[in-house]
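Excluded from the complex is one protein chain; the other protein chains are retained at their positions.
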Amino acid sequence: MAAQPALPPVADQISRKRDQGLHPAVLAAGLAVIVLMLAAGPDYLGQSALLELELILGLAVFAAATNLLLGYGGLVSFGQATFYGIGAYAIALNWMHWKLPFWLAFSAAPFAAALAAFFVGLIALRARKLYFALLTLAFSQLFYVVAEQQYHFTGGANGIFGKMIPPALAVPQNGYWFILGVAVVALLALWKITVSPFGLLLRATRERPERAESLGLNVFGHQLMAFVLSGFFCGLAGALYAVYNQNAYPELLDWVKSGDPVMMSVIGGMYSFLGPVVGAFIYEIARQFLVGTTRDWQLILGVVLLVIILFMPDGLIGQFKHGLPWRKGGRK
Amino acid sequence: MDHSRKMIAGLGSLALAAAGTVAFATSALASGSVTVGITTALSGPIAELGQTGLQAIELAAADANAKGGVLGKQVKVVSADSNLSPATGATNVRNFILDNHAVAIFGPVSSAVAVAEEGVAAKYKTPIFFSTSNDVKLATTNYTKYMFQVVPDTHMEPAAVARYLADAVGKKHITIATITPDYSFGRDTVASFLKSLKADGVNYTVKAQETPKLGASQYTSYIAALIAAHPDYTFMGQFGGDLVTLTKQAEGFGFFKHTKPMAMYGRAQLKALKGKVPAGAIAWDRAPFWAMKGPGMEKFSEAYNAKYHEWPSAWAVMGYTAFETWAQGVEKAHSFNGDKVSAALSGATIKTIRGPITLRACDHQGDVGEYVGTIAAKVNPKYGFQTYAHSKLIPAKDIILSCKITTAEQPKS
Amino acid sequence: MLKIDEIHTYYGQSHILQGVSLEIAAGECVALLGRNGAGKTTTMRSIMGMTPPRRGRIALDGAEITGLSTHQIARAGIGYVPSGRRVFSELTVRQNLDLAAHDAKGTVGPWTVERVLEMFPKLVELSGRGAGFLSGGEQQMLKLGRALLRNPKLLLLDEPTEGLAPVVVKDLFRWIKRLMREDLSILLSEQNSSFALNISDRGYILEKGQIRFSAPSSELANSREIRTYLGIDSKTVAG
Partner (left out) sequence: MNLQVIVIEGLSAMTTAASLFIIAAGLSLIFGALRVINVAHGTLYMYGAYFMATLFAASGSGWLFWVGLLVAPLFVAAIGAIAEVTLLRRVYERDHLVQLLVTYSLFLILSDLALRFWGTASLSANQPPSLSGAAMVGGVMFPAYDLFVIGCAVAMGLALWALLGRTMLGWKIRAAVEDPETLAASGTNVKRLFTLVFAIGSGLAGFGGAVIAPLQSVDPGMGQSVIVSAFIVAVIGGLGSIAGAAIGATLIGIVEAVGIFYLPSWAPAFIFVAMIVVLAVRPVGLMGQKLGY
């Protein structure tokens, strides 16, 4: 990414519009406390809660990586599960066929996803807005169908199940700390990307693409870079899924799975970095709770989503910034 | 320590009570309850399979509770939708065990979800009973000692159909086409079917093999390809709604005038097709209540019909059987402990509504047979759908894989 | 006829009209002048309910129309001729007119499709042509015709001379004069101030969303200060 000297005005304008929420120091301290509390999880949480957290931490990375496109790049992708699935399959396939060390497979997984993202992005980014969304969806389905059909290589619809992680990681607490550690580092890296010159220029491509183009910014190049980076972290999230559940199967690549991080971002708020992370926690916990307690979980989930979409346009984080809904009585 | 002394005292008094009169012990324990979990497809295209299975398990629990419960405890059934997703199914199982303290899990519909759930159940040493999904891998490559399968597996079922066909055609040369969902169930089934035909000495040629995707809504192009192949017999591996769709569309082509279809026409498909199932078609079902003899079966189907206003599907019959299996395992082990129940059931013979079932010690596969028959021309007035004109129970001993084969594939440890 | 009282209109967060008031009497032609971005089009859109004002009120013949939706305001008797090429380009000329006539069903007044075609004979020969293929002047005829079919009491003309050849501007001048003779009230927003001041009875000057001056057009046209402000070149007075 070449940061052209001509661009600071755009970047500057946008950076001034950044989150005007809590004071950064307060925020950082608060987050540190939350991370410490999570790290101490095994001391006070039950086993099922810990496992739930393992899943959600991976999903939080998945959502934040997707939101790099969604909230920062203005690119609605319904195909990020492609890369999530590739991350998980990289570990599972290695275990089944190649038997290379786990750590090698784990490190390679995000790169494999990024490579796939490069080729998908090269084609999909030619299309605009809705067509882009539907094209990424088509790629997602293509990978899904292939994973389901290449029976001997991928295990078909059943997927791959087995002891694909080292015994040390299979110890519940170790697995938890490992996932927590990787997720926190990944989120920090993603955050770094969003506040880097690249991240600011990416926002410029979202907010005023013509202006960015006229200032000599290579919009396509930036979007492709964002797509590859997002693919990388989605792949990492997928690899974390494989650590959590020790399996990979075609549904991980499905467009329905691609919808999850989008939903999480919208619920949490796609215009703040933490929105998708918060969204991941809320969406997954709510979904688990509803599935476990009622047959009508789809109905309730649908209604809850509607309420959030219709009455909290910037998601829960946005709502928090603008003031509580029952205090202000609508934002219009 | 004070605490452990109290526990020892408690255990001692319990043991005393147990050693005392049985009636006393039973009434003392009856105050408690115990939970079993079922997570299966309750929404989506094959929700019917999950729904009827769940209903039967709830009925079985109610029946057991009416008789004083299992090991004196009332049984509570918790259920959750797996939404056909392995991840959701696995999480549900974990939550049942860790949060609801479920002592047994009853199985899902699709094999992908079953494989995921099997792993979780084993991790927490909780027995899991498969009554709908029947992937042979569950008892071989993915075998754990906590799994029990009370349904004919993906080898047994097509082998039974092959045996039936072998008896029907004798030495005559026949041509065959297959159409199965592009899904592990479909693949395994058709492969086993052809292998079994060969083993049974049938002289056949395969003319066409089609694999439309699961849940397809348009089969015309596949049917056109099948028609071009002119097979004597067409083996159709579709199940649930897919089979209804395929039958309707093939019917329109007059396809069944030229070929004899073979398919898993169960209660739901027979009912949905309302008398339009081609008469004489070779049909099979894992537990067709109308073809199964015995007073237990009759009582069950009447009770099920009275409660849910529909006749039980095979999934319901087997769901009930699965519950019976678990309950008797607990009684035999005299414990809800997973290891003990597993040990008690391994190699045991269970009395069920469908007759005695022996769970082989080597792979925990029940010796359940498959019912194969031909579709009657007329609708059965009592049930409102076509049943079988002739049917045969192909016994398990004729079709089950030998322990030598299955154990060879089981994980070693 | 139309009375606008202290309206405030926003585009998202930006406060465009900051308390605009103006009035148009029956049969009067009023010009709304000002530089690009002064708020002329926003005033028009506020009247039509397209960007409803957040505060203030607008009344037509004494009846309040603030808060009504656009089609209700149109039905109350206001015809709107938007600026630019806003004809339904996928429909033919005749379909454009028939559509407007259909929407105007039930209105009383002199304007029918036949009479519009009489006023703009050029449209007769173009009637089968896709409206998107018309020239700027032809589109202006079509837009005007469409608005007249409503038989409005008040006509809003947004930048009618924009992008027109000088000869067509002259035609436009004649058409507006004719409509004024038929006692139609007109609100005209214009960049071309000399054109507007020549034809109108009174004028308002908008600057940054506020009315700066208002006076009879002749007075505005004669004030050197205003002429300089509006940048009128004394040589190019149309009409």
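Which chain is which? They are A, B and C, in the order written, and residues in each are numbered from 1.
Quick note on the criterion: a residue touches a chain if its C-beta (ideal position, glycine included) is under 8 Å from a C-beta of that chain, and two chains touch if they have at least 3 such contacts.
The model shown is predicted, which means the values in this text are computed figures rather than measured ones.
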Contact list for the unshown chain, restricted to visible chains: A, B, C
Selected from B:Gly44, B:Gly68, B:Gly296 or B:Pro395 as touching the chain missing from the view: B:Gly44
Of A:Ile123, A:Val171, A:Leu188 or A:Ile285, the residue in touch with the unshown chain: A:Ile123
Per the touch definition above, residue among A:Ala88, A:Ala116, A:Leu137 or A:Val291 touching the missing chain: A:Leu137
Touch with the omitted chain, as defined above, among C:Asp5, C:Glu23, C:Asp103 or C:Asp201: C:Asp103
Among C:Ser69, C:Ser135 or C:Asn222, residue touching the chain not depicted: C:Ser69
Residues in subunit B touching the chain absent from view: 42-48, 50-52, 182, 209-213, 215-218, 220-225, 227-228, 240-245, 248-249, 251-254, 268-269, 271-274, 276, 310
Positions on subunit A where the hidden chain makes contact: 70, 76, 123, 126-131, 133-135, 137-139, 141-142, 145-146, 149, 255, 259, 262-263, 266, 296-299, 301-303, 305-306, 309-310, 313
Sites on subunit C contacted by the missing partner chain, in the whole complex: 48, 50, 69-71, 74-75, 80, 82, 86, 88-91, 95, 98-100, 102-104, 146-147, 149-150
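Following the convention adopted for this analysis, only the chains that are shown with their structure count from here on.
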Co-neighbours of subunit C and subunit A - touch as defined: none
Chain pair bearing the highest count of C-beta contacts: A-B
Centre distance in Å when subunit A and subunit B are each reduced to the mean of their C-alpha atoms: 38
Interchain centroid distance [CA atoms averaged], subunit B/subunit C, Å: 76
Subunit B residues counted as touching two or more neighbouring chains: none
Touch list for subunit B against partner subunit A, complex: 42-43, 80-81, 83-88, 90-92, 94-95, 98-99, 110-112, 115-116, 119, 135, 137, 142, 182-184, 187, 213-214
Subunit A to subunit B touching residues, read off their complex: 46-48, 51-52, 55, 145, 148-149, 151, 156-159, 161, 245-247, 249, 251, 288, 291-292, 295, 297-298
